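A protein chain is absent from this complex, but the other protein chains hold their places.
Right, subunit A next:
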Amino acid sequence: MKHLLCIVLLCSSLLWGCERQPPAPIEEDAGGQSAAYGDTLLMGSIGEPSNLLPVLASDSASFDINALVYNGLVRYDKNLQVEGDLARSWDISPDSLRITFHLRQDVRWHDGHPLTAEDVLFTYRLLVDPAVPTAYAERYRQVVKAEAPDAYTFRVSYARPLASALVSWMFPVHPKHLLEGRDVTKSPLARAPVGTGPYRFVEWKSGEKVVLEANPDYFEGRPNIRRVVYRIIPDPSTMFLELRSGGLDLMDLTPLQYARQTDTVAFRRRFEKFHYPDFAYTYLGFNLRRPLFQDVRVRRALAHAVNKQELVDGVLLGLGVAATGPYKPGSWPHNPQVRRYAYDPVKARQMLEEAGWHDRDGDGVREKDGQRFSFTIVTNQGNDQRIKAGEIIQRRFREVGVEVKLRVIEWASFLKEFINPGNFDATILGWTITPDPDSYNIWHSSKTGVGELNFIGFESAEVDTLLEAGRRTLDQDRRKEIYGRFQEILAEEQPYIFLYVPETLPVVARRFHGIEPAPSGIMHNFIHWYVPREQQKYQR
């Protein structure tokens, strides 16, 4: 479930101007074995993809598959810098209002049709077409003019500078010749996509698997791995057993599996484990409309009462880091110089006393003006880490005289009954971290309405100004300043207690070579992975 919101938050970052340099093909790895074509990679997916037409898809399984079948105009490289994909290069006008993409001329759709700027223009029209039920329209509606002056040039104009304009063109380009004039919601491409990417779609057996095959005509060269099979295995324990029995080559482990169940010689001989920070963080958010949390001293006191390291150790088994703000530690927008709240229950108690909360009747819970300091934390069902974090926090709050109840609710009810109408005291939730720091929708005071994302009701005039400036500025240094200040304010105000950034824990069978972990993960050079001929397991 939580993945669903991740994908939609997907792309966003702006770093322009870099000409794309084709990555050097890996011919040899450290072991001196040469790259060979062939073999099959079996990947495990918890969920069944819903729709392989990117404009309609909004789940992570569909997104993972589409990433291999389609290309956008640009993409992130391994260091999360924007590089060209279908676009050879691009120019941004000096007033930042117009982007002109120059397309590669050697790209063909999987059915042999050449890709042209008309396809890109068509994709844009699809995204803003009111008849297309897509969740991605918003950003593209800010385009005032889109045109294809010639077959390999595509140009978009904006009324105002938009920081995320360039990265919005990471969206997969759809084939015009197969979709034009038809009802996209009934397109056969939803079940059998035709893209330009490194892998071609072969078959999709509902509830079972999706099979892809290397595209021999891929413009960056044929991928080394001949086939990719996504096996749909809804249960995480089953998936792990399948991995151990050889039925899977790649999956994401849970912290428990990573730390306790895979630390054997036999496992390490067959699999290689990786870990790097995930693009997500978990937080405890206070409903600022409730009188209980309106005093900033109270929020700071509670921040001192939470032992973040204990959460990382207890919930993630050490596989993560404490969070201080909404950006990934080590990324360019992240500001490490913000106010921190060390775990200090003595100080927390003292601050609560100062705020007027005293335990006069000796029941261990503080009161003020006849009201007990007692509230409920709500979180969604299906995410054990959040529930465990809630239990640990509950105990720590109790120690400083604050009573907490924990309620776990099914996702749809959780949103409908609690989050959207603002009917909660505090909540443990998570957000996906995008490479672009724009956080307008989550923190701007205009976004506090029913069903909007600033559901905790945070309002700050200075933050509003910063967020507005941030999304209209394209200069990275200037943006770093803006978002640096933004993080300082969040740290001072503590509307969220930022809890932790977990790690992604992928594991890959050892026969796959050429894997190169980078800030963007391990999949960025997937087409260069290979299995030496003598280690290949599947012949067809």
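The rule is short, and it goes like this: contacts are C-beta pairs under 8 Å (C-beta built on N, C-alpha and C of every residue); 3 or more make two chains touch, one makes a residue touch a chain; residues count from 1.
The criterion applied here is as follows: contacts and distances are computed from a predicted model.
Enquirer: Given the choices "Cytochrome c oxidase subunit 2", "Putative maltose permease", "Peptide ABC transporter, membrane protein" or "Aspartyl/glutamyl-tRNA(Asn/Gln) amidotransferase subunit B", state the protein name listed in UniProt for the chain not shown.
Expert: For the chain not displayed, UniProt's protein name is "Peptide ABC transporter, membrane protein".
Enquirer: For the chain left off this view, which of A:Val69, A:Ile232, A:Leu352 or A:Leu474 is in contact with it?
Expert: That would be A:Ile232, which touches the missing chain.
Enquirer: Could you tell me which of A:Lys145, A:Arg182 or A:Lys205 touches the chain that is not displayed?
Expert: Missing-chain contact among the listed residues: A:Lys205.
Enquirer: Per the definition of touch given earlier, which of A:Val144, A:Ala159 or A:Leu241 contacts the omitted chain?
Expert: Counting the whole complex, the residue in contact with the absent chain is A:Leu241.
Enquirer: One chain isn't shown here. Among A:Tyr37, A:Tyr158, A:Phe274 or A:Tyr538, which residue touches it?
Expert: Of the candidates A:Tyr37, A:Tyr158, A:Phe274 or A:Tyr538, A:Tyr538 is in touch with the missing chain.
Enquirer: With the missing chain put back, which residues of subunit A would touch it? List them for me.
Expert: Contacting residues on subunit A, toward the hidden partner: 4-5, 8-9, 40, 42, 48, 50-51, 56-59, 62, 130, 133, 135-139, 185-186, 190-191, 205-208, 229, 231-235, 237-238, 241-242, 244-245, 247, 411-413, 415-417, 419-420, 440-442, 449, 451, 453, 538, 540.
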